[in-house]
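Once you've had a glance at the structure underneath, I'll fire off some questions.
Note that one protein chain of the assembly has been removed; the remaining protein chains are unaltered in position.
On to subunit A.
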Amino acid sequence: MNSLREKYTLVIGLEVHAQLLTKSKIYNSDANAFGSDPNTNLGVITLAHPGTLPKLNKKAVEFAIKMGLASHCEISRFNIFDRKNYFYPDLPKGYQLTQDRTPICKGGYITVTVKEGDRDVKLNRIHIEEDAGKSIHLEGERDTLVDFNRAGVPLIEIVTEPDIRTSEEAGALLSEVRKMVRYLDICDGNMEEGSLRCDANVSVMLKGATQYGKKVEIKNMNSIRNVQRAIEHEFDRQISLLERGESVVSETRTFDANDGKTYGMRTKEELNDYRYFPDPDLSPMEVSDAWLKEIQDTMPELPRALAKKYTNEYQLPEYDALVLTDSKDVAQYFEAICGRTKNYKAASNWVMGPVKSYLKELSLTADEFPVGPAIIAEMIELIDGGKISYTIASQQIFTELLKNPNKTAFEVAQQLNVIQDSNQDSLMPIINEVIKEFPLKVEEYKHGKKGIIAMFMGEVMKRSKGKADPKVANELLTKKLKEV
């Protein structure tokens, strides 16, 4: 199959739906809350009772604009809403209020990182719409059960151009989107719970062709990994069809995570005809310069910009920058340390090492980390000042701080009696004593066996009960050995 793949170009476009973290729904003031008891966040507008009219949630618009600004889109200044008409039991009105003619964000791109480097994936649009309710099909149950809590929850739909060429790029785009919505605080990005969902349009064409092949829309992939698996499977399936002289049928297919294959969905609906038309109930919406500016002013630093700052300004390796900006809470914690020490690499090491492994072990976010960033900064300063060693700090002091997060690092160091001795007056007698005790070793050293200094250092450390500042002790020892 691999050699056959060489003959074809894979063409992918993604449609990513993100549920917005507003308090209320998009067209009414019912609660937008995940995990409520079924059918408890409902009002007459959600249920489409006769005579009810929608009213647009300002916050939902602002969240959509934020994503548009982060994705370099043009923001539509004049917006209307459209009705997408279809019957389904989880859609109370019989139409979805969405944006067809005037998506709030047009064009733009999202930069993704793949093996070959960075590339910009072109967007077609980002528009605002409402989510539908949830249908529950239980085994052995004659009815379908419907929970309308999700009906009317605000969504943005991010639509890429058919600009993606590999499943790796598709995965990179999704993880970038997830990172962005989390940094922007507009969606929790949880794919398992469905707050971030992705459909993939996949087609293949012969290399060098200019005409896209017939596309298939794949649904039901609840993780980035599964989106990639579905695309890989679809790539081979479509090539096989074409190689056998058959053609690809334009259809909606569902992904089965158990066998990694896609299956055509049997729909009773003949060709979908959504009969879009402008919704006359919602007033047109204009985005003024002032409003846009207001939103621009609340934009946080985004992960890519932060990573760039870490490599350029902080001189950190790219790997560090990537790990530190992977989630907003960790980046913020790291930033807070950097506000208090200029040793950025040490700050990075602390966060990527002891801090992150503690968070991972207990499944916490950095906001929940007991020890404040100021204390970590203090430890870095203590280490750099020779007061404590990194080993002692990362093992004993750190452990103690986790138990007593209200103490300062210095207090804990004192309490544990681990403050290093960098005082020449107290170190010299120990050094002299060691040198006196091992005259033969001194001779060996003088005859060029420089490695033996490790043995002297070991003795000094032992006799100082581990409190000698190794750096100072080493300097004094080397100097002394030259003299004798």
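Some observations on this one:
By our rule, a residue touches a chain if its C-beta (ideal position, glycine included) is under 8 Å from a C-beta of that chain, and two chains touch if they have at least 3 such contacts; residues count from 1.
Operating definition for what follows: contacts and distances are computed from a predicted model.
Selecting from "Aspartyl/glutamyl-tRNA(Asn/Gln) amidotransferase subunit C", "Succinate--CoA ligase [ADP-forming] subunit beta", "Heme exporter protein C" or "Hydrolase", the unshown chain of this assembly corresponds to "Aspartyl/glutamyl-tRNA(Asn/Gln) amidotransferase subunit C" (UniProt protein name). Across A:C187, A:V227, A:M285 or A:L359, the residue that sits in touch with the chain not pictured is A:M285. Of the options A:Q19, A:N41 or A:S203, the residue whose C-beta touches the omitted chain is A:N41. Contact residues of subunit A toward the unshown chain are 22-24, 28-32, 37-44, 46-47, 49, 55-61, 80, 85, 87-89, 135-137, 141-148, 254, 265-268, 270, 273, 275, 278-280, 282-286.
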